[in-house]
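Excluded from the complex is one protein chain; the other protein chains are retained at their positions.
In this document, chain identifiers A and B correspond to the written order of the chains, with residue numbering beginning at 1 in each.
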Amino acid sequence: MRRAVTPWAFLAPALVATAVLVLLPVLNTLWLSLHEVILFRPRSRPFVGLENYAKALTDPVFWEALEHSLVWVVCAVGLQFSFGFMAALLLNRTFAWRAVARALIVVPWALPSVIIGLIWTWMLDFNLGVLNDLGVRLGLLSASVPWLAQTGTAMASVILAVMWQGIPFFAVTLLAGLQAIPVELYEVASIDGAGAWGKFRHITLPGLATVIATALLLRMIWVANSLDLILVMTGGGPGTATQTLPLYAFLTAWSGGNYGQGSALAVILTILLLGVVITYVWRSRER
Amino acid sequence: MKRARLTLLLGTEIPILGFLAFAILPWCWMMLSSIRPERDLTRSPIALWPQTLTLINYIELLQRTSFAQNMRDSLIVAVGAVSLGLTLALPAAYAFSRFRFRGRQVLRTQFLVINMFPVVMLILPLFVLMRSLGLLDTYFALIGGHATFTLPFAIWLLTGYFEGIPVELDQAAMVDGATRLQALRLVVFPLAMPGVIAVGLYLFITSWNEYLFALMLAGRNVRTVTVALQLFIGEHQIQWGLLMAGGTLVSVPATILFLFAQRRLVGGLTGGAVKG
Partner (left out) sequence: MKRRTLLTGLAAALAATPLTRVYAQQTTTVRWWYHFDDPKATPDELVAAFEKANPGIKIQAENIPWGGGGDYDTRLYTALIAGNGPDAAMVKFNNLARLMEMTALLPLDKWIDAWAGKADISDDLWRLHTAPDGKRYYMPLQYVILYLYVRLDLLAKQNLKPPTNFDEFLSVAKAMTGGQQWGFGLRGGSGGHDSWMPFAFGTGAKPVKGGFVSPAALAQNRYFIDLYRTHKVCPPSAPTDAFLQVINNLKAGRTAMAIHHISTANDMAATFGDAITAVPVPRGPAGTGFATYGDGSNCVFSASKNPEAAWKWVSWLSEGPNNVMYNKAAGQMTVTKSGAANWTLHPKRFVDATVNSLPIAGVLPNLPQTADFTRVVWPQTTQKALLGQIEPDEMMQTFEKLFFG
């Protein structure tokens, strides 16, 4: 009897909080997506069933936004993870000024998106940006590049900015995970003659596996949903070159006023992410 | 130079410097911009190093705007969000990692669904809800809002860290007469401290940087730094100097907090625990 009750007792506070403050608005949004909801026409809210969804699936801008989202997520998370992991491994070692190094790595993460967007936009500025200036002076660029005004380079620029912002998350999260691996395992491996790569493959990676998988999953969800940085840096432009799905949903709802359509787009995004999460949970169940 | 010292320098310290350079040079550039006159921004060709230094931006920021109070408001909200978040997440993560019960996977996934929605879509119903609860423009609205939205991530992350701690330790404690709660508090929690630190930092930073809730659910009595910074971006003007100064200051609290907290990120905490 006590056995069955205890997990629920532990879960109850979190469950209640989420149910009240989050689940209700989510269900509300789901409900709205089934209606025609124009923000500035509050009196007319006809039920339209799945019409908003049908419109989305036949909308070329939707598919374009989806494609951009894929590129955005894969590149951003991939780069953040790779460099964050490297940083975590380095910060796990012992050296004199380690405390300062660890604190400083957090700086990009500790800035609000509006500041990050502003600094990077300004550093990449065509006329007065320091990166173009240095690039030309050091011979890396033949001429100044209008990074955010060209379709090809705009996406790369926002990915660069979000990568800068996200490396500390992985660095800290993975660093914490590294602490749980018993030092003795490394010592024993050294005695057995294992080299650095061997230790990494057989001790570090397995020890970190769960944390890596969790961090990647969570970060992927966060990046997939984030629109702050892109909004500040390019607004989805030039044209729609950096418009990802959540940004499209946001602009449809809050600029176009079409809240029903925007909600449908958000729900589609959620379903896609849910698919990924379910796959992850289902596969990890086999452990 | 001794061989060990050289290896450390080349294999560790120089690469770290590289990472740090990437991480903080943009911040340094912002900091430099904040201590030079705004005129320098439009100097062409660009002058990397300031000719004149001035603290006018900081003076104006702290004396003629409410930025200091806004930092205080942000701090209150962030600390509150961390406390509330950890209080709710720790037992939940413990439950997920220690118990095998029906609906476990479904529940864990359900928590995450919330974060799969772009928050901007939820703001309208959330606003109405907060208003009905009479919580608009209070610290509670933001603390509650931030805590619940970061809760799923916190639970998942903590569960991951908890799973790295052998169940045998709990069982050993309970054999010695501890309850579940005591096992969590006295055995699992201390050993999972690095994970708790990481999650705590995540909660703090997410709350500190949050803008949408702070804008919509508060604003008059409670105004956080993110909202304050947006006030510097006007319709026909951008207060660049104030923004640079504000941006420089805004990253300081989290960095300092982590400077102290990272002391607990020291390996070997679990090593030897099972033997005892």
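In the analysis below, a contact is a pair of C-beta atoms (placed from the backbone, for glycine too) under 8 Å apart; a residue touches a chain by one contact, two chains touch by 3 or more.
For clarity, every value in this text was computed on a predicted model and none was experimentally measured.
Student: In the full complex, which of A:L79, A:L128 or A:L274 touches the chain missing from this view?
Tutor: Checking each option in A:L79, A:L128 or A:L274, the one touching the absent chain turns out to be A:L128.
Student: Check each of A:L32, A:I119 or A:I230 against the chain that is not shown and name the one that touches it.
Tutor: The one listed residue touching the chain not shown is A:L32.
Student: Taking the entire complex into account, which one of B:R5, B:R131 or B:R263 touches the absent chain?
Tutor: Checking each option in B:R5, B:R131 or B:R263, the one touching the absent chain turns out to be B:R131.
Student: With the missing chain put back, one of A:L79, A:A149, A:L185 or A:A209 would touch it. Which one?
Tutor: If we include the chain that is not displayed, A:A149 is the one touching it.
Student: Please output the residues of chain B touching the missing chain, sorted low to high.
Tutor: 39, 41-44, 60, 64-65, 123-125, 127-129, 131-132, 134, 136, 215-216, 219-220, 227-228, 230-240, 242
Student: For chain A, enumerate the residues touching the unshown chain of the complex.
Tutor: 27-28, 31-32, 39-42, 45, 122, 125-128, 144, 146, 148-151, 154, 234-240, 243, 251, 254-257
Here, only the chains that are shown with their structure count from here on.
Student: Roughly how far is chain A from chain B, going centre to centre by Cα mean, in whole Å?
Tutor: Result: the chain centres lie 15 Å from each other.
Student: Which positions of chain B touch chain A when the two form their complex?
Tutor: Chain B reaches chain A through residues 8, 12-13, 15-16, 19-20, 22-24, 26-27, 29-30, 41-42, 44-46, 48, 87-89, 91-92, 94-96, 98-99, 101, 104-105, 107-109, 111-122, 124-126, 129, 144-145, 147-149, 151-153, 155-157, 159-161, 163-165, 180, 191-192, 194-195, 197-198, 201-202, 205, 208-209, 211, 225-226, 229-230, 233, 243, 246-247, 250-251, 253-256, 258-259, 262-263, 265-272.
Student: Residues of chain A touching chain B in their complex?
Tutor: For this pair, the touching residues of chain A are 4, 6-11, 13-15, 17-18, 21-26, 28-29, 83, 86-87, 90-93, 95, 99-115, 118-120, 123, 127-130, 133-134, 164, 167-169, 172-173, 175-184, 207, 210-211, 213-215, 217-218, 221-222, 224-225, 227-228, 246, 249-250, 253-254, 259, 262-263, 266, 269-270, 273-274, 277-278, 281-282, 285.
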